[in-house]
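First, the structure itself, so that you have it in front of you.
One protein chain is absent from this view; the other protein chains keep their places.
Let's turn to chain A:
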Amino acid sequence: SAPPCGCFILQRWVPLIVLLCVSARAVDRSNFKTCEQSAFCKRQRELKPGRSPYRALLDTLELSDSRITLQLINDNNKVRLLLELYRLQGNMTRVKINELKPLKPRYEVPDVLISDPITETLSVVSQDENSLVLSLGGKDQRLIVSAQPFRLDIVEGPQVLVSLNSRGLLAFEHLRARKDTKSELEQATEQENVEQRTDEDGQIKEEEDKPGMWEETFKSHTDSKPNGPSSISLDFSLPGVEHVYGIPEHADTLKLKNTDGSDPYRLYNLDVFQYELHNPMALYGAVPVLISHSTDRTMGIFWLNAAETWVDISSNTAGKVRVISSEAPQTDVRWISESGIIDVFIMLGPKPADVFTQYASLTGTQSFPPLTALAYHQCRWNYNDQEDVKSVDQGFDEHDIPYDFIWLDIEHADGKRYFTWDPSKFPQPKEMLQGLMDKRRKLVAIVDPHIRVDNGYKIHNEILSKNFYVKNKDGGDYEGWCWPGNSGYPDFTNPEMRAWWASKFAYEQYEGSMENQYVWNDMNEPSVFNGPEVTMHKDALHGGWEHRDVHNLYGLYVQKATADGLVERSGGVERPFVLTRAFFAGSQRYGAVWTGDNAAEWGHLKISIPMCLSLGLAGISFCGADVGGFFKHPSAELLVRWYQAGAYQPFFRAHAHIDTPRREPWLFGPENTALIREAIRQRYALLPYWYQLFYNAHRTGYPVVRPLWVEYPNDVATFSIEDEYLIGKDLLVHPVTDEGATAVTAYLPGKGEVWYDVHTFQKHDGEQSLYIPVTMSSIPVFQRGGSIICRKDRVRRSSSCMENDPYTLYAALNSQGSAEGELYIDDFHTFNFEKAKQFVHRHLSFSANTLSSRNLAPDSQFSTASWIEKIVIIGGSQPSSATLKNADDTESALEFEFDSTLAVLTLRKPGVNAAADWTVILR
């Protein structure tokens, strides 16, 4: 929700400054650093490609079952590094580089990998004076270590897949003592270190200090940098690659742009007030994963570092018209981070699905949300009081619009003291929650990580007494301004603190809370209104580590601790639902994310697609944008179009700024109310498909919504498409995102494939650009020929009410007259699907005029009341009879209708239980 315009804040506490700020309409870029203003980025970027000063000392090679190590030396300063190479199960290579003997330990990111990756034997194939060839196993994959200059190449047969340091941009700033303030002790340590750094000639080269190495000032904020320079950089070359994706979060195109003439893409979790579109500025979250794709291969680079990071992308074909060039296409990527170590995972694919599996094996998969979380959410900053909540809830029933969740923003708490309720606006929270429960609906209340410094506030006092706050550089509790005024920031990197935080969600601790109340973590970048770049000072301390080291990880920990709390309060039974604004690699394990404080503008509606697709590629499937746009007031047309688009995005929530006029779905006249109702109903009908996709995402790591190229990796025409996408692999959505649009042009991929308009069943051939006239009610969605999708066409007022309703199967036939799909059912809210194998997973297939349902998980058990009410076969022919054959071999004839103009066959009421084995035979 919360927009921390510096000005807004000043207005609250320093009225005199108001006038200076009122005019700010979009992001104030000067609040945020460019690479030039970030000392380490500037230093690193000044280093140009060339011969690397690093040399591998092949005689230091140590080989064990799980890894090899060898030392690198920088011939300029004689500092030695330790290189570790791992071959990981599932076709991945891990490269770690750290100082051989750092002055003090350097930060290695914990808690992101789900476990120690399983290694496989890395064997030496050959070795000579200047190189070492290691086998990566099957398919002639080799890892070649070149000694001078140091470089790594991963090859497959004659083909180079990726090269590291081929442009000589490996740069590792070693920790050093400050020259002017060396104590005797430090000098002694330094002496020891220097021995390590002395080369054979015994020469020591001292490096010159550069500006910003020991102190850096941005605007009025000074970063004391007690540890001096510590940044790292490494380059990767990807021959044959023209398309790279990922490294969210940026409000930019799906396909990453060349950054040669601009700033690099920045990864530094920041609370950006009224962000702008199409630039590489950092936003609320960061996932340092880059995916490369060509018709030959899909690969990924996962740069495991939680410090401020910049990513340069350079492509030799960018912006050029490809004439017959002797130069093969290539994309170069360079990563720069402020501290920590180089720890990079190269995911070798080769197919998109392989990269998803590989990344999931490292950081885990999407958490499987309770079904209700996939339904529609109604939010606003703020629903004023209990009466307001009640009347909005009634409004949905009066207008017959389904919804599952109503949300409360920061104003619900007593003086922004989270875990409490405003006593005058929400005097009886349980009564309110019970009222929603009676309608089988739910509520989300916000819990932000900034804690009001107030000795009358229990949460603050406990954190204080347990010494859980982040410390400032001088060791006192770090304090900053946020919504409540002066605030402390709990140290979420501390596991004891997280356990304590989780315990606060217990029903007896969180007064007024009930089991249909879930949580939203906002402002967890963390947002500090009066901090540098609206976040925490980098020299603040989390135990022994600087905030600099852990920054991008903070938000992940907040969401993790909160999600743990929700699981614990139910005794480990219920699946949690927590929404977060800040995130990092691995955040997919804890819940949903949204794209932050967007605006009611067509451009923001459009960008929501590539933003969520990028997140999906980087493992985070449960993504959405504020429907309607957070800031500003949407026109009725924009609002309707946004509902239509949002209904087909994973996280579907309307939200609005406190200063905008009310915009509940029925406030724009009966016609628009009907359009919004229809969009939301389409979402509810399709919930079984979304649920099944999330189950699969949870099992496999495949994104729920996908760019077209993921399913059509050889079709170059799909590589830059970002105005349409696939839900799973069977639905293609091209939402209308232009004002006054009368038509859209959708690309339907797949040579020889067919697609069916889900609303009209009209058939279209694949591999064509289709011109589609649209009206205000149009949501262009197509079902792939060859697929079977299960829907619940009886839409009710919340998803819980539809729990036991029957399914309708939509089988869209391909040109061979066949189709297949899945159906997944469980209790929709507990972990029993995992712990007790209580679920139904069916494979549905149609071929040779026979449709059958087969059990995909014979060892699972679950009974459902749901049955099959209707089967719609699209693109089929008229049979003379249809027979249903049950598991016990009993047979019955089914009635059917056939629409010959559209070739749609509707089988009436098979009536079989959704969990049963059955076959329908058409003759």
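Following the convention adopted for this analysis, a residue touches a chain if its C-beta (ideal position, glycine included) is under 8 Å from a C-beta of that chain, and two chains touch if they have at least 3 such contacts; residues count from 1.
In the analysis below, contacts and distances are computed from a predicted model.
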Chain not present in the shown complex, as UniProt names it (candidates "Glucosidase 2 subunit beta", "Bushy growth protein", "AP complex subunit sigma" or "Aspartate--tRNA ligase, cytoplasmic"): "Glucosidase 2 subunit beta"
Contacting the left-out chain in the complete assembly, out of A:Val795, A:Leu851 or A:Val912: A:Val795
Contact residue for the chain not shown (choose from A:Lys210, A:Lys390 or A:Lys439): A:Lys439
Residue, one of A:Lys48, A:Lys104 or A:Arg662, that touches the chain absent here: A:Arg662
Absent-chain interface as seen on chain A, which is shown: 11, 18, 22, 384, 388, 400, 424, 438-440, 658-662, 793-797, 800-802, 805, 869-870, 908-909
